[in-house]
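All protein chains of the complex are present and in place, except for one that has been dropped.
All chains are identified by letter, namely A, B and C, in their written order; residue positions are counted from 1 within each chain.
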Amino acid sequence: MEQGWAAEALESLHYIGKRELHEHGHVVLEKVMGDELDVVNNARVSFNGESLELTDRDKGLINFLMKNRHASPFEAIVFRLDVRAPLFVVREWERHRIASYNEESARYSVIKEDFYVPAPEYVREQHGKPGAYYFEPIKDSAVVSDTIYHIDRCQREAFRTYNYLLDQGVAKEVARTVLPVGMFSRFKVTMNLRSLLNFLSLRNHEHAQQEIRDYAVAVEELVTEQIPFIMECWNTHNRQPI
Amino acid sequence: MEQGWAAEALESLHYIGKRELHEHGHVVLEKVMGDELDVVNNARVSFNGESLELTDRDKGLINFLMKNRHASPFEAIVFRLDVRAPLFVVREWERHRIASYNEESARYSVIKEDFYVPAPEYVREQHGKPGAYYFEPIKDSAVVSDTIYHIDRCQREAFRTYNYLLDQGVAKEVARTVLPVGMFSRFKVTMNLRSLLNFLSLRNHEHAQQEIRDYAVAVEELVTEQIPFIMECWNTHNRQPI
Amino acid sequence: MEQGWAAEALESLHYIGKRELHEHGHVVLEKVMGDELDVVNNARVSFNGESLELTDRDKGLINFLMKNRHASPFEAIVFRLDVRAPLFVVREWERHRIASYNEESARYSVIKEDFYVPAPEYVREQHGKPGAYYFEPIKDSAVVSDTIYHIDRCQREAFRTYNYLLDQGVAKEVARTVLPVGMFSRFKVTMNLRSLLNFLSLRNHEHAQQEIRDYAVAVEELVTEQIPFIMECWNTHNRQPI
Partner (left out) sequence: MEQGWAAEALESLHYIGKRELHEHGHVVLEKVMGDELDVVNNARVSFNGESLELTDRDKGLINFLMKNRHASPFEAIVFRLDVRAPLFVVREWERHRIASYNEESARYSVIKEDFYVPAPEYVREQHGKPGAYYFEPIKDSAVVSDTIYHIDRCQREAFRTYNYLLDQGVAKEVARTVLPVGMFSRFKVTMNLRSLLNFLSLRNHEHAQQEIRDYAVAVEELVTEQIPFIMECWNTHNRQPI
C-alpha cells in the first residue's frame, strides 16, 4: 500500500508501534514515558511507599484509583504519537487541549495531493433526530458510487487549482484557501494517559464520526499493548473519563 | 454589507462591541468579567489590601506586575468573543489552548455558502528564505484577477458538490469532505487576559498570516476599549507574553 | 462574630454572595460571567442557533449536554471567588489546576494570628482500612477538650515565635517557617463552571476532609443561587465531572 513520503520518512526512525488506515493515514506510537508501575509509585507517594514490580496488590491499587477517580497518578504516563489524517479528523482531535501539538503547516510547505475518499461502506446517511442521530451505509449502490466519484473529483480539482496557483507564484498560504477539508495533514501529539483516556472515551465511542473513531481504535490498540492492565481496568469501569 | 444569518441572529443579542471583516466575518465582544481595578485587587491579595478605584499608585502596580511578569492577576479578567472567520484562520486560533471554544459543527448543521476570496491586495507572493519569509501583494494585475477568479470558482464548485451530495441524501459529516479551507466557520471563545495577550503577541504580529492578523487587530481594538491602561502598559513592555 | 481585617476590607466592595465559616474563614462570590442561557447559546453555535430566553426546550438541551458530556458549553460561565481558609484547605483547593489563583503571600505580608482550632464535633478519629477510611467525632470528651487545648496552644506558640522573630529583624519569608498548617490564608480564584463542577464532585464528597467539604458546600450554595437549573441537572446526573 502506498503510504506517502511522510510514512517513508518514518520508516527510518525508531518507533514502538504503527497502524495504517484510510489509505494515506497512519497512527505511530513514537515514544512512551512510564509504565503501569509508575502509576502505582506516583500514587504511593501519598503514603511514601514504592514498589519495585507490579504485584497483585498494586493491581488492586490501580483498580481503586480508577474507581474512585484518583486521577493524577495516571498523568505519570505520557505518550507521543505521529498521526496522518484527513483535516476534518485533525480538527476534532486538536480540540483536546491537554496535549502538545505540532502540525504540518500549509503556510510553510506544499501540501501533497493526498485526500480522503470514503470506501463504499463509509458513504453514510443520517437517521434519527437532534441529539440521537445515527448513521448507516447508504444502500443504493448508484448513489454510493456517484458520491465517491464526486468526492474524488471535487478534491482532485481543488488540488489542481492549488497547484496551478502555486505555479503562478501565489503564496502557499493564499493558495491553500481552495484545499478541501478531506486533505491529509500530519501532526505529532504528546498527551498524558489521563487526557488520552478522555480522548478515547469521546472518540472511540458510537457518537463519534466513524473516521475519527477508526483513529481512536488504532490509538487504543497501540496503547493497550503498553499498559494492558490499566486499559482492562478502565473498560471495567465503563470507559469514563477520570 | 451582507453579513449572513449568523450576524442577523447576533443583532438581537446584547453585546459590547463588534467589528466586521473579510466580507462574511466578524469579531463580537460579547461579555467581559472584570476590569483594571480587578487586576489590582487580585494582586493586592498578596499583601491583603484592596482598592476601591484605580489610582495612580494602582497604575504603578499594574506597570510593575507587567514588567516583572507577575502574570496571575491578569488572569482575573475574562473575555467572551463570538467570531466568524475562514477555516484556516479558525484552525490557527484554536491552537491557543488556554481558552474555551464552541464551534459551528459541519456534522450537525448545513454549512452556508460563505467562503473567503481575497481582495486584490491580499493576493500575495512569498519572499525570503526559511525562517525569514515575508509576503507582498502580487503586482501583476492579470495574475491577481486570475487568482481571485480561481479561488472563487473552485470554492463555489466545492459548495455546489456539497449541496448536491446533501440532496442525494449523503450525511452532512460525509459531504463536508469536499468543503474548502476557505469556508467560514463561527465559534465562541472564552479567554482570560493573560492568554489573550499571548494570542495577540503571536497573531497581531508581522510574522502572522495577514488574514488572522486582521482578526487579532479587531480583537485588540475591542479589548483596548475596555482596559486602555493595561494595553498601553503592555505595548510599552514590548507586547511580550507574561 | 469577629471576621478579621480581610473581611472588613471586603465589606466595602460589591459582591454577590457570602458565607462565613470556621471562625476566621469565608467564601465570597465576587463576580460571575454568564448565565444558563449562555450555556445554551454556546451549545447552539454548533448548529448556528441562538436563544433569547431560557425555554423548556433549552432546559432539555442543557440536560442533554450534561448527560452526554458535551462539556465545553459549561465553560462559558466563569466565577470569581474570594476565600479565606486554613492552609491545609487552601493546599487541597489549589491542586485544581484549571483555575487562576492569587493568594496572600507570607513573603510580602505579615500573617495575622488567625488559626484553625476544631470545634468539638470536628475532633475526629479515623476508622476503616486503606482505601475505605471514614471519620467519626471522638466520643471521649476529655480527649476532645485536650486535643482542642493542644491544637490551640501549639499554634498560639508558633505565632508567638513568628512575631518574636519578626521583632528581631528576621525576614518574613524566613520567620514563616514556624507557622502552622492551620493558619488562615486568603486567595481569589477564577474558575469556569466545568472546572468548578469537578471541584465540587471531589470536595463536596464524603471522601473529602470535612473542613474543605464545608467550603465546597458554601461554594455550591452560592453557585446554585446563580444557576439553579444546571445544578439540579448535575445532581440528577450523579454529580459526575463532565
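The working rule: contacts are C-beta pairs under 8 Å (C-beta built on N, C-alpha and C of every residue); 3 or more make two chains touch, one makes a residue touch a chain.
Being a predicted model, the structure only gives us computed values, none of them experimental.
> Over the full complex, note down every shown chain the hidden chain is touching.
A, B, C
> Using the touch definition from the top, which of C:106, C:200 or C:223 touches the missing chain?
C:106
> Footprint of the hidden chain on subunit C, which residues?
The missing chain touches subunit C at positions 86-88, 91, 94-95, 97-98, 101, 106-108, 115-118, 122-126, 130, 133, 135, 138, 143, 146-147, 150-151, 153-155, 157-158, 161, 164-165, 168-174, 176-183, 209.
> Can you list, in ascending order, the subunit B residues touching the missing chain?
Its contact residues with the unshown chain are 47, 64, 68-69, 130-131, 201-202, 207, 240-241.
> In the complete complex, the non-displayed chain touches which residues of subunit A?
5-6, 9-10, 12-13, 31-34, 38, 41-43, 45-50, 52, 72-73, 75-76, 78, 80, 82, 100-105, 108-109, 112, 186-188, 190, 192, 194
Throughout what follows, only the chains that are shown with their structure count from here on.
> For the protein chains shown, what form does their contact graph take: line, ring, star, complete or other?
Topology of the interface graph: complete, with all chain pairs in contact.
> Just how far, in Å, is the C-alpha centre of subunit B from the one of subunit A?
27
> Return the residues of subunit A touching two or more other chains; collapse runs of consecutive numbers into ranges.
Where subunit A meets two or more other chains at a single residue, that happens at 130.
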